[in-house]
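Sharing a structure below in structure tokens format, with a few things to ask.
What you see is the complex with one protein chain gone and the rest in place.
In this document, chain identifiers A, B and C correspond to the written order of the chains, with residue numbering beginning at 1 in each.
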Amino acid sequence: MPMKFPTFRSRQAGTAEKMWTRCPSCEEQLFNKQLEKAMYVCPTCGHHFRLAAPVRLGQLIDDGSWEEHDPGLVSVDPLGFVDQKAYPDRVAAAQVATGLRDAAIWGTGRIEGQPLAIVVMDFAFMGGSMGAVVGEKVARAAETALEERLPLVIVSASGGARMQEGTFALMQLAKTMGALERLREARVPYISIMSDPTTGGTFASYAAMGDVNLAEPNALIGFAGARVGAGTIGQELPPGFQRAEFLFHHGFVDRVVARPDLRREVAQLLRFLVPSEPVHG
Amino acid sequence: MPMKFPTFRSRQAGTAEKMWTRCPSCEEQLFNKQLEKAMYVCPTCGHHFRLAAPVRLGQLIDDGSWEEHDPGLVSVDPLGFVDQKAYPDRVAAAQVATGLRDAAIWGTGRIEGQPLAIVVMDFAFMGGSMGAVVGEKVARAAETALEERLPLVIVSASGGARMQEGTFALMQLAKTMGALERLREARVPYISIMSDPTTGGTFASYAAMGDVNLAEPNALIGFAGARVGAGTIGQELPPGFQRAEFLFHHGFVDRVVARPDLRREVAQLLRFLVPSEPVHG
Amino acid sequence: MVDRILNRGRDAEPSVAATPEPPADPKAANWARVQLARNLRRPRTLEFLGVIADEFIELHGDRVFGDDEAIVAGFAKIGDHRVAVVGQQKGADTEENLRRSFGMPHPEGYRKAMRIMELAERSGLPVVTFVDVPGAHPGPESEERGIAEAIARSVGLMTRLRTPIVTIITGEGGSGGALAIAVGDVVLALENAVYSVISPEGCASILWRTADEAPTAALAMKMSVLDQQALGVVDEVIAEPPGGAHTDHEETGLRLKAVLLRELDRLTAIPLDVLVEDRYRRYRSLGAYAELAGPAPTQPVPPRPGLADRLRGLLEAGQRAIPASPAGRRDEPPAREDV
Partner (left out) sequence: MVDRILNRGRDAEPSVAATPEPPADPKAANWARVQLARNLRRPRTLEFLGVIADEFIELHGDRVFGDDEAIVAGFAKIGDHRVAVVGQQKGADTEENLRRSFGMPHPEGYRKAMRIMELAERSGLPVVTFVDVPGAHPGPESEERGIAEAIARSVGLMTRLRTPIVTIITGEGGSGGALAIAVGDVVLALENAVYSVISPEGCASILWRTADEAPTAALAMKMSVLDQQALGVVDEVIAEPPGGAHTDHEETGLRLKAVLLRELDRLTAIPLDVLVEDRYRRYRSLGAYAELAGPAPTQPVPPRPGLADRLRGLLEAGQRAIPASPAGRRDEPPAREDV
């Protein structure tokens, strides 16, 4: 049951005159033009703003190298799920708000000239939740990366599995991990980049399993909701709990990378991870 | 430089009249005949006495199934090592005292009818220390197990590497682990049995790496000497530190098995670990 | 060990309290199933093994940090089949429940499971998993020691393990903590078991803003295994004795055993390459989506900063860069499942 194709309005409609953004961390008022030049990192306190998928791509890959794959994938409503709102209405609203069809886009491109397959998630689309479309895009990206022996990069920004798709959303953990395991066996490298937030089932599948795991400073990264973690168990949470630096300290993140260094570090890692000549097995 | 062949005296010479043994744990005086019937487990407190290699074999394998391999391997003195005693003199004394040529014997046999390769160490031979002979026997046992696809069982009783052989003793860790890794890749099962004590380099090589790790109750199992652990770091040691139950609690021992159950459990495990038909890879 | 299991089985014989007839109203009926799935006297892995296994030897430890008693693992002989077993275990009493963290595994539990599954692969033993996991342990140590990494790795391992895997959802199948031991060639389920991406309470508190709507969420998520069978997530549902599995462990176990042995016979006859490829396809195809034709609606990718004068695009993006407040961020609906 394909959904009716939404009409996309420009994101700036009705907001063209808004020129300033307030930093939620230091409260500084920042001129959007300046903020964009700073890659959406607060010049005052270093807060890393969440990024729209196209903006993330623009920061990472070579100009003009992007080619989106499978743009036509859209969510359906397998459960006929209705909470305070019907699932299809939530999807349509998210599409209109973001200009995306779902919470991830994938395609091929280059970073400092090196070809790669890349998936970028967008938290603004229903909290970056992973349903069948996100899972399908990750799996297709991994399968294409394997066929063409392209390194894979996934930039996560997600609250976890999409409840409105029930266990189908949960099954995306197995779908994506299955594809990534084949990629690993074929010795095609995979770099996971965790941005704010990367939680729940997204963290408990592809986000946690990079050959190299990178994270943006202070990004929220965890499995259980902190409310649950504290609430149900009634323990006090350690300082910095579920932040990128906490994960680094506990051995699950290779490097915490400030956004301005991200493109350069990914390029550098790819020069090491991609075998110059095929590895004689 | 082969050593002069020692003359072996019976272990009981001059001790034939001694009929009693005092339990170091509960101080009970135990009649040796009774103690042997009890497999050298104190009937009063359950203390597991250390065993001579032949006694251990007698408790584990089917009567008449034992065939020793490479009995002629003896230590030499590569460093010309002399401390308060010359190394060759220590070896000769140990040979006379134990009736063994070195701290381990290996061969083939059966447990409840199932063929296997087995290595048994003897703490009474220079503290069960691992030099080139012990390493060679473990490596030959593993290589034979691989060729003939026999499951391998190693019963450890050792204070660690034999200092008198210097780095040659240390290299036995690599020699034995190399052979065991090939065994694992060939999917031939290996069961490690840790008796009192299993420490230092012996624990840090084959003893720790069984597909299944069994340990006797209260056996001392650890890497660093407790003196070192406490002394150099000045920390208080947790209760039961480096005992079998401590290792079990921390996830490094599958089962703590009382001696009377050991043969049965090994036989049961072998029935699961040895593929009925060759595994189609 | 088998004796102990059998005793456990006897400990949990039918209770005098009979279970209420499921009500007619679908929401109430569905919620009644959730209650049955959560019944404290429901058999767990060791109780099932006590009924169906002739031999069981438990193995312990993750070889890294500890031994998690919320997961039991070992070798069992069931009928003519020697298999490796991995399953969740709750306690028969409070003391045991504390020891077993009320059946909520820590990372050590999943790492032990992986170790035994890899050993089963090397030894050519099929793997049977018993799933009754409300969720992975949500505590801070669980996060500190990498619960998400352990779940992801275990799920990944099971997708490629070169030996047959039979998974049985016996009670609560909750989120990634359950899936971590539930990726199989065939997924069986007991009649009153449930399977969901998040607990109904968690779902309700996020989407309905109150846990009181849990029965509504439970119905909306179609978490009964009969609904899950219709969706293809569960392959076969095994009928429970009248009143539910907790009323008759023996009968429940025997019904389960019959289906399990049939599946083991079937799966062990399939060449491993075919088996593993079919398993991959099974999960590769789960989930529903549509594929539209036409160009991508996605806006053009802006060039990297440093290149000048593209203010319009920058402004648009600027709007998107505003994060929610840290407070709101933790549960922006409908963003996330919890354990």
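Here is the rule we go by: contacts are C-beta pairs under 8 Å (C-beta built on N, C-alpha and C of every residue); 3 or more make two chains touch, one makes a residue touch a chain.
Quick caveat, the model's predicted, so the values are computed rather than measured.
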Query raised in the report: Which residue, B:Ala52, B:Val155 or B:Ile191, contacts the hidden chain when the whole complex is considered?
Result: B:Ala52
Report summary line: Answer key for B:Ala179, B:Ile193, B:Leu214 or B:Val257 versus the chain not shown reads B:Ala179
Query raised in the report: Can you list where subunit B touches the absent chain?
Result: 1-3, 5, 8, 10-12, 15-16, 18-19, 21-22, 24, 32-33, 35-40, 49-55, 57-59, 61, 63, 66, 68, 70-76, 78-79, 81-84, 90, 95, 98-101, 105, 123-124, 126-129, 131-133, 135-136, 139, 158-175, 177-182, 185, 196-197, 199-201, 203-209, 220, 222-229, 232-233, 235, 237-238, 241-242, 250-252, 263
Requested in this report: Against the chain that's been left off, what residues of subunit A make contact? List them.
Outcome: 184, 187, 189, 211-213, 248-255, 265, 268-269, 271-277, 279-281
Query raised in the report: Residues of subunit C in contact with the chain that isn't shown?
Result: 63-65, 107, 111, 145-146, 149
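In this section, only the chains that are shown with their structure count from here on.
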Query raised in the report: Which word fits the touch map of the chains here: line, ring, star, complete or other?
Result: line
Query - Centre-of-Cα separation between subunit B and subunit A, whole angstrom - result: 53
Requested in this report: Send over the residues of subunit A in touch with two or more other chains.
Outcome: none
Query raised in the report: Hey, what residues on subunit C touch two or more of the other chains?
Result: none
